[in-house]
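Showing chain A:
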Amino acid sequence: MSFLKADEINVQYEDMHVLQEVTMEIDQQKIVTIVGANGAGKTTFLKTIAGILRPTSGEIRFLGDRIDHLYPHKIVEKGLVRIPEGRKIFPSLSVLENLELGSYLPKPKAKRPESLEKVFFLFPVLKERSKQLAGTLSGGEQQMLAIGRGIMSLPRLLMLDEPSLGLAPVLVREIFRSVREINKQGTTILLVEQNVFTALDLAHDGYVLENGRIVLKGKSKDLLHNEHIKEAFLGI
Partner candidate 1 sequence: MTIPGIPLLLQAIVNGILMGGVYGLIAVGLTLIFGVMNIINFAHGAFMMLGMYATYWLYVLLGIDPYLSLLLTIPLLFIVGLLIERFLIAQVLDAPGHNQLLLTLGISLFIENFAICLWSPNFRTLEIPYLQNVVNIGTVMISIPKVIAFLSAIIFTALLYYFLKKTDMGKAIRAASEEKEGALTVGINLKKIYYVAFGIGAACVGAAGTVIAPFFYVNPHVGGIFVIVAFVVVVLGGMGNFIGAFFAGLIIGLAESVGAAFVPGQVKQFIIYFIFILVLLFKPEGLFGRSNE
Partner candidate 2 sequence: MKEKSKDSQTGKVDRRTFLKTAGMAGVAVSTMGFPAVLRGAAPKEILIGSIHPTTGWCAYDGTCAAQGVQLAIDLKNAAGGIKSMGGAKLKVLLKDSQSKPKVGEAAAQKLIRDGCVALMGCFNSPVTLVTTKVAERKGIPHLITIAVADEILQRGFKYTFRSQPDTQDMSEGTCKYVRHLSDKFKKDIKTASIMHINGFGAVIANKVEKLAPQYGLEIIGKVSYNFGAADLTTEISKLKGMNADVILDCGYLADGILKIKTYNDMKVEPKGGIIGAANGAFSNKAMVKQLGRLSEFLMDTNYFYNPKSPLAEKVIKEYNKRFTKVIFQSHVAPTFDAALVLIDALERSGTTDPKKLRDAIAKTSLKDHVMTGGPIEFDSTGQNKNAIANLLQVQKRTVKLVMPKEYAVTDPVYPIPSWSSKT
């Protein structure tokens, strides 16, 4: 039984095909990355797993159970947590309130203090700013908050959508370091990135999405040196 398996899913959006026959398998404890250009369908894929979009066909199984018909909050309850593109933190709530809301559901709520400690250990800056309104944080801090909020939900699979977006390289490094750290502590990671090489460098497995289809998959180290990728993303 695989950890998460998406089987030939199709997603349509206003009569428009966004994902076509996407099959993907994610093993526990791994970091898996999906790379692809803008609009290739990466975000759609994450939203579909998170239950925000419904596949028109195909199925998604998590530890053997079908999850493709569940409401988003039920999927979060199962431990599949998505950190959306653009962070989507709650700007007029304080940093602490944001984190508390991460453990909104009963199970995570029971472990709120421990999780909080974990987040503050991972991102000490959040502890310093816990009283501050989230909207006043810098871009990097907001990304940390978004990840921290995700951790508060006690994820078994953490899905990150473009965590490096708009961040300076030094911050990107910081974020990726924390992702690796989270993975080491036992959480499976599904990472969507445009920052192809950084992502492939970090991940164990990789998928390349183009125009709603998977065109390449394999060990990320192999993909890193794949000519197709170089051509597609660098033009060399």
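Behind the choice of candidates: all candidates are chains of the complex that A comes from, given by their letters.
The definition used in the following text is that a residue touches a chain if its C-beta (ideal position, glycine included) is under 8 Å from a C-beta of that chain, and two chains touch if they have at least 3 such contacts; residues count from 1.
Owing to the predicted nature of the structure, the values given are computational and were not obtained by experimental measurement.
Picking from 1 or 2, the partner of chain A by touch in this complex is candidate 1. By the touch criterion given at the top, residues 50, 52, 71-73, 76-77, 81-84, 87-93, 97, 100-102, 104-105, 109, 133, 149-150, 152-153 of chain A touch candidate 1 in their complex.
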